[in-house]
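Worksheet: the structure to be examined is printed underneath.
Every protein chain but one is kept in place in this view of the complex.
Letters are used for the chains, namely A, B, C, D and E, taken in the order the chains are written, and counting of residues starts over at 1 for each.
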Amino acid sequence: MENLVSQGMPLALFGIGIVFVFLCLLVLATRAMSILTGRFGPALGLAPENLADYPAPPAQVAAIIAAVTMHRQRMRARRATP
Amino acid sequence: MENLVSQGMPLALFGIGIVFVFLCLLVLATRAMSILTGRFGPALGLAPENLADYPAPPAQVAAIIAAVTMHRQRMRARRATP
Amino acid sequence: MENLVSQGMPLALFGIGIVFVFLCLLVLATRAMSILTGRFGPALGLAPENLADYPAPPAQVAAIIAAVTMHRQRMRARRATP
Amino acid sequence: MEQWRSLWQSTGLYRLDLPQTAMMLICLLLLYLAIRKKFEPLLLLPIAFGGLLANIPGVEIATGDGILRQLYEIGLATSIFPLLIFMGVGALTDFGPLLANPRTMILGAAAQVGIFATLLGALLLSDLGWFDFSLQQAAAIAIIGGADGPTSLYLASVLAPELLGAIAVAAYSYMALVPLIQPPIARALTSPRERAIRMSEQRHVRRIEKILFPLLLLLLTALLVPAAAPLLGMFCFGNLMRESGVVKRLSDTTQNSLVNIVTILLGLAVGSRLAADQFLVPSTLGILLLGLFAFATGTAAGVLMGKLMNRFSRNPINPLIGAAGVSAVPMAARTAHRLGEEADPENFLLMHAMGPNVAGVIGSAVAAGILIRLAA
Amino acid sequence: MEQWRSLWQSTGLYRLDLPQTAMMLICLLLLYLAIRKKFEPLLLLPIAFGGLLANIPGVEIATGDGILRQLYEIGLATSIFPLLIFMGVGALTDFGPLLANPRTMILGAAAQVGIFATLLGALLLSDLGWFDFSLQQAAAIAIIGGADGPTSLYLASVLAPELLGAIAVAAYSYMALVPLIQPPIARALTSPRERAIRMSEQRHVRRIEKILFPLLLLLLTALLVPAAAPLLGMFCFGNLMRESGVVKRLSDTTQNSLVNIVTILLGLAVGSRLAADQFLVPSTLGILLLGLFAFATGTAAGVLMGKLMNRFSRNPINPLIGAAGVSAVPMAARTAHRLGEEADPENFLLMHAMGPNVAGVIGSAVAAGILIRLAA
Partner (left out) sequence: MEQWRSLWQSTGLYRLDLPQTAMMLICLLLLYLAIRKKFEPLLLLPIAFGGLLANIPGVEIATGDGILRQLYEIGLATSIFPLLIFMGVGALTDFGPLLANPRTMILGAAAQVGIFATLLGALLLSDLGWFDFSLQQAAAIAIIGGADGPTSLYLASVLAPELLGAIAVAAYSYMALVPLIQPPIARALTSPRERAIRMSEQRHVRRIEKILFPLLLLLLTALLVPAAAPLLGMFCFGNLMRESGVVKRLSDTTQNSLVNIVTILLGLAVGSRLAADQFLVPSTLGILLLGLFAFATGTAAGVLMGKLMNRFSRNPINPLIGAAGVSAVPMAARTAHRLGEEADPENFLLMHAMGPNVAGVIGSAVAAGILIRLAA
């Protein structure tokens, strides 16, 4: 009866294993990258982080800022009414 | 001589007939819809016709960018209040 | 040894020749066009070079929406002046 | 020496023949009308330019592996481009005026008489032996009277692709000529007093009505004329995106980028059918004549139905708005408005004419479905 | 007489059968949910409308040469549409929160447990004889637990196109239902005190990190799970366009016109798989059940991993952000945030939840690659 399940079990363990290995390696690689760029980036001319480097922010943001504002007003209102 | 015309005549009458039937039924259905939504719409919560019904632009980034903005402002605020 | 080059030589001469002939003819044709439009353009109603020549953004609905607005304002005006 | 001769023979100068020259002049005329006279430029400009390219001798553009031929195969032979344009038209259409006064839809039905009269006309010309149109071809020509570009292209692509070029040129040209074709007919059939009739103000239409209408329309189509469902389905989909309010991103893109991109590609693909050997045939003349007849009879039928409805209606109906029933959005509605203003400078018919105008789009799509069903 | 009968027989009224009627009602329900309840409307509205069209009897829309069928063949059978959407998602994704706190990626891994548990679940149902899912089908169903639309569509198009309609409906519906599915599970597995944990503020992320991250991710994919490279490659490409700052034109178009156009066409193409004869089969029920199971187990695994990490971490970790690891961007992150706010009104988890949230996208793409490799 358990033919397919027993066939799938190693596959499933194996699959979730790889997902973990992959993301753990990605954590390590990302950390290494952050450290290396932090240390050697300036020497390579990569560091001078001025905003001019960044492209103009996407136009869609308007609504979002509204949402943030709203959220903040809520928080403030909540705090104001003890 | 009138072979094609006599073949086409019923087709034409028939065609314009269906167009009329279709649009007359559409008139009736539209009227019924307008009356029904006018009568039962409010009960179904469909009536309150305010612009708030229309959602803010639902771009996926919304929450993210909003949060970033907020986060930065917090950071600045924290730095500003030693 | 020079098999391909000797094959290609007339082709190359010929090619650059046509490019020159083409662009020289284009110079002449362009000059002629500029002169003719300058001389006969006004007579053909082509000259009055004002920006009005360029049409307003031609979105299909544009006119309609504009008309609705106009209609409503008129109706309001009519009601306001009994 | 040999090479020089072969090169000379490869030039357009050597190869150009009279029909191609004539077609190029026709295309230049269409460009002139599109640019200078603003004759439906959004489609006539790409079509006419495509036609220019299609008549350049000695190079594959509208034939073989040429780009216009490929665009034709990708988008027109498959009917994909006209259907996507129709989706865009749906997203650009406001059914408000129609919903405010649904009975004006009847005017949009009446004006489709032009389609079926033209069908008989085309068959008559065949019977007389002047032309040799098959039933399919007659149906594809008749739909010109629908005064709706994508519907005409769709039907032609399904029933008579060999006539597509002439049908497209006739359809878009007469749509642009509506301000010239309709006034004499409308004036001849109405008295100045009728043209001066003012109509009562339209009621406010609720959002829920606008959301439900495309679904209602689709349902009725599915039940009665399934053959019209590809056209009206895409149209209703576009309109639902517009009115639902929850997919503004998609609706905006449909109304702009998407419809513009498809218009460009569609225009070029249609232009590929303006090659001399396909366009300079006797049937093109017949198509142009029948197209004019179609617009004229449609206009007349709309106006007469307007008079009839005015007689039996409690609220007055200005018969001029019947002329807008042919569709040709929004040109025909504007023409009706201008005629009304002419008779009474304070008469404002535009909004009332928009109802039959968009109903005419529905009516001709239904007619297209019937013709596909019966003629295919 | 004969003609009348043939016409009557051509109407939808005559031909409509019960399953098609049922599917139309289901599609209308989905439209209601998309428009009124804002259930992932960007995809559910086109899918549901496509489903309506696909169930109109007596006309080729989702079959033969119909437009939905053609869109399906062009964009879904080839996997092109889901991959282009994934490129768009990449261009819309900000990896900042993830880069600020890379270890939260582990939570994005844990939540993929749902995928593999569901794989076993589907196989079990087959072993029990309740359903008859093959290994490929089980894998395509399991990926619903990835809570990522384009990944689900991609895998279904590769492994089990016959289930595509049901998988799409399940995936997008449950993504929309995340605010209902996740809270009870997350609450059951955490104490109020855990939910109130505040997390320390995130560090600033430099631009160079954001540029290098997609390249790093692609490299790792290429080395370890090449089968995931089509998905993650397009994703990283979109993200690199966004972050590089030198192709703003392309990035803007990708985030808007391109992704919108493809969304519309993809939605209609998916809708073509909602024809009654394909959708109203027992397996659809199984898919809906398994999909729910997948979301639930993924959520639970994410939360439990959050608790585990909190125990062994120097900086406190709120286990709620583990629930965001299923992806369902940004719904799951918002849900985690709201649950945190519920326990402590000043707790602001959104940014912290975005890390696992986008890591979940990566995690399920990796899982999809593995499933393709092992099940194909």
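Quick note on the criterion: a residue touches a chain if its C-beta (ideal position, glycine included) is under 8 Å from a C-beta of that chain, and two chains touch if they have at least 3 such contacts.
None of these values were measured; they are calculated from a predicted model.
S.K.: From the listed residues D:Leu42, D:Ile141 or D:Leu374, report the one that touches the chain absent from this view.
M.R.: D:Leu42
S.K.: Using the touch definition from the top, which of E:Thr21, E:Thr63 or E:Thr78 touches the missing chain?
M.R.: That would be E:Thr78, which touches the missing chain.
S.K.: For subunit C, which residues reach the chain that was dropped from this view?
M.R.: 1-5, 7-9, 11-16, 18-27, 29-31, 33-34, 37-38, 41, 46-47, 49, 53-55, 57-59
S.K.: Could you please point out the subunit E residues that touch the chain left off the display?
M.R.: Those residues of subunit E that touch the unshown chain are 78-80, 83, 211, 215, 218, 221-227, 229-230, 233-234, 236-237, 240-241, 244-247, 249-250, 252-254, 257-258, 261, 373.
S.K.: State which residues belonging to subunit D touch the missing partner chain.
M.R.: 7, 10-13, 15-16, 24, 28, 31, 34-35, 38, 41-42, 45-46, 49, 52-53, 56-59, 61, 65-67, 70-71, 256-257, 260-261, 263-264, 268
By definition in this document, only the chains that are shown with their structure count from here on.
S.K.: Report, in whole Å, the distance between the mean C-alpha point of subunit B and the mean C-alpha point of subunit C.
M.R.: 38
S.K.: On subunit D, where are the residues touching two or more other chains?
M.R.: Residues 224-225, 245-246, 249, 374 of subunit D touch two or more partner chains.
S.K.: Residues of subunit C touching 2+ other chains?
M.R.: none
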